[in-house]
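This is the structure I have questions about; it appears just below.
Of the protein chains in this complex, all but one are displayed in their positions.
Up next, chain A:
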Amino acid sequence: MKTNLKYRKVAAIGAGMTQFRRRVLDTPQEMAWEASRKALDEAGLELKDIDCVVIGSAPDAFDGVHMKGEYLAHGAGGIGKPVSRVYVGGATGVMTAISGWYHVASGMCKKVLAVAEEKMSPGRPHPQAVFRYIWDPITEKPLNPNLIWIFAMEMHRYMFVNKVSKEEIALVSVKNKRNASNNPYAQLGGEITVDDVLRSEVLVWPVQLLDVSPVSDGAAAMVFVDGDIARRYTDIPIWVEGVGWTLDNTSWPGRELAYPRYLENAARMAYTIAGIERPQKEIDVVEPYDPFDYKELHHLEGLLLARKGEAPLLLKEGYFDRDGEIPSSPSGGLLGVGNPIAAAGLMKVISIYWQLKGTAGKMQVKKPVHTGVAQAWGDLMQASTVIVMRN
């Protein structure tokens, strides 16, 4: 049962993305344009039809250009239109779609173009150094942290509390890279084994090289329109039925890391709007955010698709495989497709959109799908964004 019907109905009618690659030779604006043009083409619209533009992009420091929203505006079709930029760290990609949704749901705009872009490779010598300025300058920065530290800490805590082994977690990497080999946009698809993961370079124990998504460049875009006019452009509008997002505090050293309560809150918000009461029964396909392999398991639990500590067991049984009960990351996720931060989040929404539309090609899951969920996560293990879509 839906509890809030005061919003205008919103449908996704088009999506497009660039290939995700490292050291792409196009500029960020050219990538944003390519994705936007493809999304408009799929929607059957021209730029003059678009009322508002939403741009999503993670820290400016990656592309090396401050004011990324303004910088991308002409590539994203924003000239002469109301443009806004959203940013919630790694959770930005799904937030871009959510922002596109509320521009339409509020009744302010009829047709919105939502564009996300990120270029991770320009930073020298490595994008990792760019993360230096996300830490608390007084209590954390003196210890010279890098980003992989905190995620390794969260992974180890998750393993410790739920008694999960590295082998069980590596299965996520194996599954996602296999799924990605069916994805024409993917950077790192292929067949790997659990052994390959366990033998890869140790970055920050327990995180090894194949536990992590690669450095990537890419862009993605979607078109959202008012429900009343959606059928003028397509026979199969995909409805945005629920959205949720929450932020936790930055005090991650003083917080239990084994379970993401902020994600549960975001998921419950989205499920309430969508009228989902039993997530595990009602959701057919899911794209949880997987910059690290353990994150997919962590997020499946936070999304209430597995009990606490149960996700590794279900994964081993094939529950989350492409032909399983709830296929998880059928696109190949960030581990397989690549991780241009904001674009990777919107890629997850696009994957669900194509699955529900039935146009996912070789990525299409075996079972018929009706309800799909995409999720992203970011900042200092504190932000989560969730979107529910139906066909």
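Definition applied: a contact is a pair of C-beta atoms (placed from the backbone, for glycine too) under 8 Å apart; a residue touches a chain by one contact, two chains touch by 3 or more; residues count from 1.
Assume contacts and distances are computed from a predicted model.
Asker: For the chain that's not shown, choose its UniProt protein name out of "Probable aminomethyltransferase", "ABC transporter permease", "Pyruvate ferredoxin oxidoreductase" or "DNA-binding protein".
Answerer: Matching the unshown chain against "Probable aminomethyltransferase", "ABC transporter permease", "Pyruvate ferredoxin oxidoreductase" or "DNA-binding protein" yields "DNA-binding protein".
Asker: Looking at the full complex, which residue from A:154, A:211 or A:379 touches the chain that isn't shown here?
Answerer: Considering the complete complex, A:154 is the one touching the chain left out.
Asker: In terms of residues, what is the contact footprint of the unshown chain on chain A?
Answerer: Spelled out for chain A, the touching residues are 21-25, 121, 124-126, 128-129, 131-132, 137-140, 142-146, 148-149, 152-154, 156-157, 159-160, 187-188, 202-207, 214, 249, 251-257, 261.
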